[in-house]
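In this view, the complex is presented without one of its protein chains, the others remaining in place.
For reference, chains read A and B in written order, and residue numbers begin at 1 within each chain.
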Amino acid sequence: MAIKLQDLADSLGVELRGDGEARVRRVETLERADGECLCFFGDRRYRAALSATRAGAVILADNDERLCPVAALVSANPYLTYAWAARMLHPVPAVTGGRHPSAVVAESANVDPSAWIGATAVVEGDAEIRPRAFVGPGSIVGSGCRIGEDSRLVARVTLCQGTRIGKRALIHPGAVIGREGFGFAKDGERWVRIPQLGGVWLGDDVEVGANTTIDRGAIEDTLIADGAKLDNLIQIGHNCSIGENTAMAACSGVSGSTKIGSNCTIGGAVGMAGHLSIGDGVHFTGMAMVTRSFTEPGVYSSGIPAMPSVEWRRSAARFRHLDELARRLRDLEEKLKQTNTEPRQEPE
Amino acid sequence: MAIKLQDLADSLGVELRGDGEARVRRVETLERADGECLCFFGDRRYRAALSATRAGAVILADNDERLCPVAALVSANPYLTYAWAARMLHPVPAVTGGRHPSAVVAESANVDPSAWIGATAVVEGDAEIRPRAFVGPGSIVGSGCRIGEDSRLVARVTLCQGTRIGKRALIHPGAVIGREGFGFAKDGERWVRIPQLGGVWLGDDVEVGANTTIDRGAIEDTLIADGAKLDNLIQIGHNCSIGENTAMAACSGVSGSTKIGSNCTIGGAVGMAGHLSIGDGVHFTGMAMVTRSFTEPGVYSSGIPAMPSVEWRRSAARFRHLDELARRLRDLEEKLKQTNTEPRQEPE
Partner (left out) sequence: MAIKLQDLADSLGVELRGDGEARVRRVETLERADGECLCFFGDRRYRAALSATRAGAVILADNDERLCPVAALVSANPYLTYAWAARMLHPVPAVTGGRHPSAVVAESANVDPSAWIGATAVVEGDAEIRPRAFVGPGSIVGSGCRIGEDSRLVARVTLCQGTRIGKRALIHPGAVIGREGFGFAKDGERWVRIPQLGGVWLGDDVEVGANTTIDRGAIEDTLIADGAKLDNLIQIGHNCSIGENTAMAACSGVSGSTKIGSNCTIGGAVGMAGHLSIGDGVHFTGMAMVTRSFTEPGVYSSGIPAMPSVEWRRSAARFRHLDELARRLRDLEEKLKQTNTEPRQEPE
């Protein structure tokens, strides 16, 4: 899609410095761009690439414009402007209503004619697929599920029975939503499964990554609020709730019944114990081990950064004696205090 | 399904205090319950909810009964009683024998007429599907696999060639069982794959979570014993064995050839090195890093709990010097000992 720079600037609400009649067709890196390309500049370390670029135009901040040899779109928030520009130049194709002949759709399913059901997809009884929703190839939509307007199941997504998804959600391949949670009672040494009778409820604009799993609640629903973004290979246990616009990076896991507030960021491979309360605006860095509730906004971390193994082995061995070390230090402090304060026995 | 309270009490082998003719139909939370609901009370923190409940009946321990304003089912193990009661009120629907027209079943497969093969499922040659087994939509049952009586592949499960599953197993969507394990020999810098010729053998009452992966053995089988329960996104390497009734929480990984005993619990995101022996009754808390064998029953842990990043950064930097710190402490102790004990050189 070719767009005139002036039209682009107007749509994005930013200032154009350059020829408004020139057109761009796609986004590219500064290095590889030609005159039909739009670029983004946000990191001064790439200054050399900017000054050598042959792009049609570059989105950047006001005080970087003097470094730019080509047309510039000057924005107070260049990255956000870039996001919107890239979406204009590379729009998601509109959904064509209908169903692939190989799709299996139950008679009692209620599929809007403007929605698409892809090849080999399965839609079970009483499911509701709303306008312009996209059910990609190989997906399974369990009985009684509801998929909101403009939501996309990219491919091979599994929605277990009764899962409800809002509008404009994006669910990536391999995601499993609504699995019966991991709930058992003990009968001697044996485990007895407890029926998991709640569901999963995803709000509008939620994103769920590839091979991520979200378990259904034991009685009440597991909740993923509007605008929450989950990356790949994440586990959300039963009865959890994830607040609005909270983003979780890949490989993290949240144990059952933990509630996370709004506008949090959870780094990669973070692990959270169950039954915790995490407040709004809490941020965990990657691989943090979250064993208690955090209600105050802030940044929290744990873990030991990698180091040469020889050093690590020595320090890790000492870790186990840290308590003893601390006690010995206190003893020393005590002794030294006595040594210094006790009157010297001077020769008479 | 409506059940009279007296019938329920009799079936569960617990004492009813209240009207035995009243009926309950479903389980609910104390807060949301109405007269047709059965509830569970097990945590005194929810005392207020109990005293305000409008449930038909509540399962609880003897000494909590006085707090209960409605009928009570008094149990020595309320949680287990609840599990069985919920299963009675919400039974898994019986399997209807047959196959969906879109299923692909090899002629040489041996499918019991009472088993169900779901939409778009694929059953390859010589597979054996025993009575009342359920092969959910999109599942793939490789050649020569065997699925025991009453086992359920919920949806989109992959069983690679020759995988054998016992009775009453429950396999959740996206699980991959019997993948060729990660075995290579080095040829200079290149890796040469070693054929993985063993299989995977799952016992009775085993559960495998969504997107969990279990690799086939190199020569012998990978074993998951009766009653073992695996949560979502777990990795079990080739040649591992997991003992009876051992339960593993989500995101854990067990490297190849590690043997885990019976009645263990493995917390979430635990990592285990390969070729270890873990005894019966060993418990690891979440995110533990298991680098050696543990043969004694007990609870084992590791990891650093999350803290404010500012504090963490300082402590993490010191960790690297822990060995040096310990040495300096010892030196100090030595010095102080000398200072205190060496005879003072007094002026003559």
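The rule is short, and it goes like this: contacts are C-beta pairs under 8 Å (C-beta built on N, C-alpha and C of every residue); 3 or more make two chains touch, one makes a residue touch a chain.
Note that the coordinates shown come from a computational prediction; the quantities given were computed from them, not determined experimentally.
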From the listed residues A:Q6, A:S114, A:S143 or A:N245, report the one that touches the chain absent from this view.
A:N245
Touching the hidden chain, out of B:T222, B:S241 or B:S255, is B:S255
I need the residue numbers on chain B that touch the omitted chain, in ascending order.
102, 104, 120, 122, 124, 138, 140, 142, 156, 158, 160, 174, 176, 179-180, 182, 184-187, 189-195, 197, 211, 213, 215, 219-220, 233, 235, 237, 251, 253, 255, 269, 271, 273, 284-285, 288-292, 294, 298-305, 307, 311, 314-315, 317-319, 321-322, 325, 328-329, 332, 335-336, 339, 347
Touching residues on chain A - with respect to the absent chain
26-29, 32, 77, 79-80, 82-84, 86-87, 90, 100, 102, 118-120, 137-138, 154-156, 170, 172-174, 205, 207, 209-211, 227, 229, 231-233, 244-245, 247, 249-251, 262-263, 268-269, 286-287, 303-309, 312-313, 316, 319-323, 325-326, 329, 332-333, 336, 339-340, 346-347
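To be clear about the criterion, only the chains that are shown with their structure count from here on.
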Could you grab the centroid distance between chain A and chain B? Build each centroid from C-alpha atoms only and quote it in angstrom.
25
